[in-house]
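The complex appears here minus one protein chain, its other protein chains still in place.
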Amino acid sequence: MINFSYTIWIPLLPFLMFLLLGLAGHKLKPKLSGLLGTGGLGLITILSYVTAFKYFFTSEKVDGAYQKIIASNFTWLQFTDKLHIDIGVLLDPISVMMLVVITTVSFMVHIYSLGYMKGEKGFERFFAFLSLFSFSMLGLVLATNIFQMYIFWELVGVSSFLLIGFYYQKPSAVRASKKAFIVTRFADLGFLIGILILSFNTKTFDFITLTDPMGTAIAQGGGIAFLGLSVMTWSMIFVFMGGVGKSAMFPFHIWLPDAMEGPTPVSALIHAATMVVAGVYLVARMFPIYALSAPVALNVVAYVGAFSSLFAAVIACTQTDIKRVLAYSTISQIGYMMLALGVSGYGGHEGLGYMASMFHLFTHAMFKALLFLGAGAIIHAVHSNYMTEMGGLRKYLPITHITFLIACLTIAGIPPLSGFFSKDEILAAAFHSNKLLFAVEYAVAGLTAFYMFRLYFSVFWGKDTHYSHEPHEAPATMTIPLIILAVGSVVTGFIPFNKLVTSDGKIFESELELMIAIPSVLIGLLGIGIAYIMYRKESAVPDKLAATFKYSYKWAYNKFYMDELYLFITKKIIFRYIAEPVAWFDRHVVDATMNAIATVTQGVSYRIRGFQSGQLQKYAFVFITGAIMLSILFIYLWK
Amino acid sequence: MSLGTFLIMRHELLLIAAALIVLIAEIFWNPDKKSSISLFSIILFGVITIIGFLPSPAGPLFGGMYVSSGTRLLMKNILNIGALIVFIQSVTWLKKEENSEKISEYFLLLISTLVGMNFMISAGHFLIFYIGIELATIPIAALAAYDRYKNKSAEAGIKLILTSALSSGVMLYGLSMIYGTTGTMYFSEVASLFGNTSLQILGFIFFFAGMAFKISIVPFHLWTADVYEGSPVNITSYLSVISKGAAIFILMIILFKVFPIIMGTWQKTIFVTSVLTMTIGNLFAIRQQNLKRFLAFSSISQAGYILLGLIGGNQLGMASVMYYILVYIFSNLGAFGVVTAISNATGKENIDDYNGLYQTNPKLSLIMTLALFSLAGIPPVAGFFGKFFLFTAAAQQGFYLLVLIAVLNTIISLFYYLLVVKAMFISKNENPIGSFRSDFSTRFAFGICVAGIVVTGFASVIFEAIKNLSFGV
Amino acid sequence: MDILSLFVLIPVLTITAILLLKDTRQVRLVSAFGMGLQLLMAAVLVYLYLSARHAGNIDEMLFVKDYLWFKSLNIHYAVGVDGISVAMISLTSLVVFAGIFASWEVEILKKEFFISLILLATGVFGFFISIDLFTMFMFYELAVIPMYLLIGIWGSGPKEYSAMKLTLMLMGGSALLLVGLLGIYFNSSPDKNQLTFNILEISKVVIPLPAQRMFFPLTFVGFGVLGALFPFHTWSPDGHASAPTAVSMLHAGVLMKLGGYGAFRVAIFLMPEAAHELSWIFIILTSISVIYGAFGAIAQKDLKYINAYSSVSHCGLVLFAVLMMNQTAMTGAIIQMISHGLMTALFFGLIGMVYGRTHTRMISEMGGLMKVIPFLSVCYVIAGLASLGLPGLSGFVAEMTIFVGAFQHPELFYRIVTIIIVSSIVITAVYILRVIAILLLGPTTNEHFEHLPDAKWFEKISVITLIGSVAAIGLAPFWLSTMIGTSMHPIIERILALNPF
Partner (left out) sequence: MNSGIPIQYFLILATLMFFTGVYGFLTRRNLITILMSVELILNSVNINFLAFNRYLYPHKLEGMFFSLFIIAVAAAEAAVAIAIIINIYRRFATINVEEVNEMKF
């Protein structure tokens, strides 16, 4: 048994770095704190690569399946005798794969931030928050039980709140961070309710006992029915609600576009590669339960994923802010992954969707991070977010231009690049199980190619706008990560995922189905072509097109007014019609009754003060009547 | 009938002797040092109080008309302590020039009321009881009208004498009914012959009305506020504490010894009157501005709480009543002491005048706060323990509803006690009462009261002593 | 001298020392020293307790001392402590210690302020160490009265009105409690002359059911009034808003815990059958106070009102969990009391410090304080995150234990109510973030708040002690939950033995 106990250091080191930078950060020179942060990340990246290598290639497999290894585990909080929260490290194919993804992207973002954030006021605070985020994301991924995942789930939410609101002077950033936290918090509520229902029925939190296919959890899953669906389905739907919040799927997606208020490295790290895929990881981690005892929940996952990807792709085509375009493309790509999981079966070839989703997660992390960092370099050079104010940048930013082009080609699914392989697997999985979803995803593939190249052409080609001052290429610390990620997104396509990450751990044979590959490439080229025509050179076609579909364009541009709907609900409903009436009720009814008791006593005492009239004869009268009344009472009435 | 048996009446004899000595002493006293008579009579009375505590023989005298037992002696001693404190507090008032030549009459009248009360308490026959109660009431009426130069004092006097005359008339009417139906006036014989006929219940109720007048229980309490406000402050404190205490003691003895057969009726009577007393006493007290009237109504509501102890009719009830009256003496006299000191120094008696008292004389306001907290029944002062035992006694007989009403009434009472505390500590006042230093006797009286308030609570030995003595009526 | 009575003796000695002091400047030093000693004693007590438990001492109450007080009524001054009261004592000593430093700059009547503050602390310490109902009740009332003077004299705004309302409502609660206690006393043993006030002995006897049905509501509502049960919570917003900083710290942090602890130790432990039977009424009331308090906090404009309503919500959660009557939920209730005690004391302390600088508590008038007073703002954010249940801080530990525990209840009704209660974590997040966003983040709206002095040394001590303990419980909850859990065990056994539901 290979000793993996050192893996506890992977999450622990960033936490210590956070404490160090958080408490003593302002004393160190900014440069030093930056290097400290990046050094720490570099160390754990190496550690995770070593772990991945040792796990996949040296550790032995039991009848062909990778083993789930608990590297270390201690009880953090004891609830009942059977229910207790442990903190520990669980190694299995998807968690090791996620380790590699998170540490790589985080390391790249750290290096990139050294350049991008130079001169910012809260430099060391930024790196402290980055380390906190890496710690919580790694903790989430390596969780041995569902409650530990919930703990780090909340921590990830808070660190994203802190990072989005990094420029706390800007009111828009403050509003965005508050919105992000509350929306994800609402989704986490669902996640918590799911955990409670799950733990009540299965009497355990541990993943291993929960997800063991032969285990008791899945066997009696179908048990007590409640309002039609089995209790396990209810808990899985609630748990998925948590995933929807974190991965910005349809109902809870509104916070991701606003999260672009944060610095661009943050968007690259959190809102492209790591945090947003936490939802996908959650569904993948609970996949045996979803697949075997809660198929209805799996369908929900599929349809939510599909709808989100279509919905986001349509909006992305109309956005002008480059970071918002990338944000919606992220939602769309994650919709892809959710769909892949939704249509997948369990075990062997049935689990093609599962493998495809993980594969796409891996590749998407690479090229989406590259796209965001590229966008960061563009904004850094031009100091504006809006495509309309850019054009013809290929002359000024050569390296960014080439890496950005590679990333666009990858996402569009052009063959030799990794995007093509992972998206093709998803389309194949979708094709085998659900034709409607396949059609939707096929259309989305086209749309993706279109809006990516619309972005590419209008930024790097289009009209030669003269810039107030000469846009300069980004410094070395920013371009190196771009290059590394570009290489990554090219190479990762060839990793044999079917041998590494599968639903039941066993290897299964899968070859490229030309029948699906060719149409997907064609639709990709079609998208690029249209974009080429409309945006390659200055042309009125886009405006004319926008005029013809006037309404739908306006609706799509305003994100189908989802933000206004949420604002209406929170401001009007919750604030005006619940909070204020409650405060009024408390002030004027509950409090008033208490005061009323006091005023009533005062009133009564005022009214009966006449008794004490000062007249001797009145006193005597009361005296005599009192005596007579008492005697009547006790002789006749009250024996 | 050797002379030794007369020692059973030692308390009464000593008091009569003291009264006569004071009377004669005034004749031989040289005129210019008239004020030292008060010092002389206080020392004399102090000696009597101490002698009172010595163990003395107990038993009936005069063929059962006069009975003395451990409990009754304890009651007399409690009254003596209270009277001693009132005497000490009245020294400053007596020093005033308009009272200079009638100091000895003041003491003579007070001691005679005490003699009346002692006879009342150790009565074995309704005649002794009647003589005692009249001897206790009439001199107080004279004392109430003691201040010849104030209208209010005269008004208080007339109101007191006429209402007490009426009440004694009503009581006698009741007693005549009891005599008519049982044919005897001895407590023991009445108890055995007493039945449940309506005439006898009428007699009991009329008798109870007379007693209720003295304890100022609600339907019969209307005289209290005016007399307390009108009469001089020391007489008010004497009335509110000693005369009320004595009346409660004798009512307790009579209810337990003479009317045990109709226990059901008198428990119901007490239930009704106690609820009325507490509630109406509190309702009137809320609105008072004059502190003497304020303390009058507070003493009315306190009478309501004391009735809770009576309702039990068990040993714990009697013990808690006696204990509560002891605590009540200390706290009420403490409060009245402060009122006396301030009204002697500045003549102000309204709560608003007390605003900002803490800034100028903190010690006085602390004493007042301690006294009020003890009246309200707040730990750690003795009032809390007193009230707790009263409620326990009532709860022991299952009167939980009455205890609940009583406990809710304590909240209303806490409200108006805190009004005074608020005036002293919180309200601002541009010309608060000037800081003054009261003379030795007032400070000595405060010392006793504060010691009483603080010590009787924690020192459980006091309550245990009372408990062992009680029910040996 | 047994160690437990020291907890009452030290404050009394501190008060006498203050009384004898001539120079008012040393008053706060003496009280700081006194309460520091108290904190040390609490630490020693925890250590002794844990080592005693470690050494295998399994009887329910440790360090038990029993002095006969009133022989006729069998009233004893009995002190004893188990895991739960040790936790509460350490909470109290922490909050009192922080409270003393938070009121360092009291100007008027310094001596009287510290005397009443420490008198209040004596009442609370006495309450937690005593196991005799009478002594418990005496300390309970002793703790309420100094509140009147503290709010009345040193408060702000409509201080007389809110001081009077607070005192009367709390004394009203203790009035109901008195009747309940008497009821328990007179049913505490079959034969009449063995009646006792001692909790341990009463717990060995089954109080007849009709008596329980009558006295359980009285006792529970009596304690509930202090624990901010729904209809009786209205004293809390006004009381806290006009109380000076240290007083609202002590009151919300510690005094409101008396209600929860009392409800648990007296009402439910001694009368489990009635508790189980009538629990559905109080479950509805407490769940209303949780949701109601949280929603009420959203619409408030004054910082102290927001925190007062949030205390109503959190204390409602405590009573809710106590009613669930199973091991986890009750342990969760105790942890919630401790964690909320620390958090709300921290909040009130910080609000007081902000008020000390900006002289306004209206959040609309202030904005962007993060840049101006970074230390206090960061502490405020940490307090906010702790109160909305961020893992790694004590709020999370308490709330999760309660939710998981409450969800183990066999009956469906209780589980559905638990789900409603769980939604309160979102509402809490809304009002906490609303305050943080308006108050701290964003540009500085008010020009004369440009340069305010940051935290002074005594403010730092007060804040750091509280944050340290909140983080300690949050990061390593194990020692606290086992300490409470082990002493919860015999209580649960007794409750289940009597009515296995």
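By letter and in written order, the chains are A, B and C; residue numbering begins at 1 in each of them.
What we mean here is this: a residue touches a chain if its C-beta (ideal position, glycine included) is under 8 Å from a C-beta of that chain, and two chains touch if they have at least 3 such contacts.
Small disclaimer: the values here were computed from a predicted structure and weren't measured.
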In the full complex, displayed partners of the excluded chain: A, B
Contact residue for the chain not shown (choose from B:19, B:141 or B:469): B:141
Contacting the left-out chain in the complete assembly, out of B:94, B:123 or B:225: B:225
Contact with the hidden chain (one of B:61, B:158 or B:454): B:158
Selected from A:539, A:558 or A:615 as touching the chain missing from the view: A:615
Interface residues of subunit B (partner: the chain not displayed): 126-127, 130-131, 134, 138, 141-142, 145, 148, 150-152, 154-159, 161-162, 165-166, 168-170, 172-173, 175-177, 179-180, 183-185, 225-226, 229-230, 287, 293
Where the missing chain touches subunit A, by residue: 609, 612-617, 620-621, 624
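The definition used in the following text is that only the chains that are shown with their structure count from here on.
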Chain pair with the greatest number of C-beta contact pairs: A-C
Whole-Å gap between the CA centroids of subunit B and subunit C: 43
Distance from the mean Cα position of subunit C to that of subunit A, given in whole angstrom: 37
Subunit A and subunit B: spacing of chain centres that average the CA atoms, whole Å: 78
Multi-chain contact residues (two or more partners), subunit B: 415
Residue numbers of subunit A (touch at least two other chains): 598
Subunit B-touching residues of subunit A, taken from the complex the two chains share: 598, 601-602, 604-606, 608-609, 611-612, 614, 616, 618-620, 622-627, 629-631, 633-636, 638
Complex contacts: residues of subunit B adjacent to subunit C: 316, 319, 373, 378-380, 384, 388-389, 391-392, 395-396, 400, 403-404, 407-408, 410-411, 414-415, 418, 421-422, 425-426, 460, 463-464, 467
Parts of subunit A lying in touch with subunit C, wherever the complex brings them together: 75-80, 83, 85, 147, 150-152, 154-155, 158, 165, 168-171, 174-175, 177-178, 181-182, 185-186, 189, 192-193, 196, 199-200, 570, 574-575, 578-580, 582-583, 586, 590-591, 593-595, 598
